[in-house]
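What you see is the complex with one protein chain gone and the rest in place.
In this document, chain identifiers A, B and C correspond to the written order of the chains, with residue numbering beginning at 1 in each.
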Amino acid sequence: MADPTLPVSAELRRTVADLHRELTRYGLVIWTAGNISARVPGADLMVIKPSGVSYDELGPEAMVVTDLHGELVEGELAPSSDTAAHAYVYRHMPEVGGVVHTHSPYATAWSARREPIPCVLTMIADEFGGDIPVGPFALIGDDSIGRGIVETLRGSRSPAVLMANHGPFTVGTDARAAVKAAVMLEDVARTVHFAHQLGRPEAIDPESVDRLHARYQNVYGQ
Amino acid sequence: MADPTLPVSAELRRTVADLHRELTRYGLVIWTAGNISARVPGADLMVIKPSGVSYDELGPEAMVVTDLHGELVEGELAPSSDTAAHAYVYRHMPEVGGVVHTHSPYATAWSARREPIPCVLTMIADEFGGDIPVGPFALIGDDSIGRGIVETLRGSRSPAVLMANHGPFTVGTDARAAVKAAVMLEDVARTVHFAHQLGRPEAIDPESVDRLHARYQNVYGQ
Amino acid sequence: MADPTLPVSAELRRTVADLHRELTRYGLVIWTAGNISARVPGADLMVIKPSGVSYDELGPEAMVVTDLHGELVEGELAPSSDTAAHAYVYRHMPEVGGVVHTHSPYATAWSARREPIPCVLTMIADEFGGDIPVGPFALIGDDSIGRGIVETLRGSRSPAVLMANHGPFTVGTDARAAVKAAVMLEDVARTVHFAHQLGRPEAIDPESVDRLHARYQNVYGQ
Partner (left out) sequence: MADPTLPVSAELRRTVADLHRELTRYGLVIWTAGNISARVPGADLMVIKPSGVSYDELGPEAMVVTDLHGELVEGELAPSSDTAAHAYVYRHMPEVGGVVHTHSPYATAWSARREPIPCVLTMIADEFGGDIPVGPFALIGDDSIGRGIVETLRGSRSPAVLMANHGPFTVGTDARAAVKAAVMLEDVARTVHFAHQLGRPEAIDPESVDRLHARYQNVYGQ
């Protein structure tokens, strides 16, 4: 059993704080919208962005720590209003170490139409392993959003889900991987949007999708 | 009665000057276009951007102070050419403490078509409480623009109005809230534009809109 | 008669060099494309960008001076490949003190379709005084481009012309005014593009266009 009294390392707070800069760098968030969390290794805790705080002021000390039911454990500020959704994901997907939520514009446009992003690019096969799925319409305030994320991701190889009329959530083995998925999601959402504006690209055949996905997951990088 | 001889605090001038940087950061304005004003608490005065001055040169000392009929009270420079519209809003909407005008491209495209932005995203329900309304076509030079803003906003929960063939005005309890509305307006104008380019998203049902709006206005942030 | 042996002030070189930064700031140019020139007051000379030099290296000392037939008078580098077009404009439009050429993407898209930008925004009435006109298709290498610019601008109040399948040229009483027109042109080209993607905005009536144009030209700014 994890011990909720374990201290959260300064390094993890810094990592989560710093990763928020990738959201602004790639234009995935505006004002105070969007949030990143990381599971605390060895504890039933997570580090998450506080609610409604400007990206210019998001240092490590502003990050808050909650348990996996979203109850505040450490920190001066109220946690993100999306904390319940992050917590639900960590409780139900033990392989997930990081969660990201944005309203990045192209991915959110697909979300608004409740239309999956089709696997028409090698980059989608690489990272998402097929079409990027749509989750249900769910209101904030209880476990509806978290449940919608988990149920949708369980039926897919994709680390990203497009929540209907809302926006994307992405997951990863750690916070950095979830941020990478959020950045790549917006990139492919945009490129396929452009492609569809002037025609309809052919989907990549399933066997090629499998080969691309297997290679990228196992060979790419250092 | 407010005393028009009260000095305007250096802090309010700085706040208004600094907020203009958010307009350039989010690409809401070009060159010298766009302007922010703030009501001076306890006085029938407002602080506003001068006319035709570059954003690089907008320090606190460049800001001008006028009464609520747009007559210059303090400052070396001529006030914004939109001063009459800002002043009209302050005279007729006592709850408003800040006004912002931009020609942000996506919001202005909806303005040009005289088409409200439909409430198809949770973020629109949160901040705008429903469809974002269109105001009349009005020429600069008298109270037409101000009257169009006030009449449109009175029939809506939205802090933003799309003035026909012109561009958006937003209001807030203070200048920061009006700037936030301008930033969120352009974001949702863009996302719904993208969504409409490849289909038509379903509107969120009115009861969900009400619940989202109530929660966001009362629970979000610190 | 102007004396071509008059020295060109360091200040004018610096002004022209610095204005190129506005082209990159607003995304109007890539790599080494685009160019700005200024007429030298009191002389049949102009200051212009050298050909094929990176924007990072465009200091005052890199600027070149030519006569109004494009012959090099001062400078180490070959003048812009568009020098002949700038020179033609100065020879035939004595009221022009600055010329700018870019391939800014939205304006160039209208140029590619040989379609004028319709006056559907108050900002277009303000700065351009009506529809923004299209010039002929003309090859580089002789006076064709310059002649096309001058003939088109003479039939219009617009300081901008969309050269067919090529891109925009703008003029002004000085280089700064021509840059301002280039920045505003791309902004309205983009906004009207967005507006047209989802419908057709109504044009502003000619009387209102006249009133807006007259006011903006005479009242706006300091």
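Note that in this section a contact is a pair of C-beta atoms (placed from the backbone, for glycine too) under 8 Å apart; a residue touches a chain by one contact, two chains touch by 3 or more.
What you are looking at is a predicted structure, and each value in this text was computed from that prediction instead of being measured.
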item	value
Displayed partners of the chain not shown (whole complex)	A, C
Omitted-chain contact residue, chosen from C:R14, C:H103, C:R157 or C:R211	C:H103
Which of C:P94, C:G141 or C:G155 contacts the chain that the document leaves out	C:G141
Touching the absent chain when the full complex is considered, from A:L121, A:V134, A:I149 or A:A178	A:L121
Subunit C, residues in touch with the chain not shown (by the definition above)	30-33, 50-53, 77-78, 81, 103, 105-106, 108-110, 112-115, 137, 139-141, 165-167, 193, 196-197
In subunit A, positions touching the absent partner	26, 120-123, 180, 183-184, 187, 190-192, 194-195, 197-202, 204, 208, 211-212, 215, 219-222
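Going forward, only the chains that are shown with their structure count from here on.
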item	value
Type of subunit B:subunit C copy interface by residue overlap (half), same or different	different
Most widely separated chain from subunit A, with each centre as the mean of CA atoms	C
Subunit B residues counted as touching two or more neighbouring chains	197
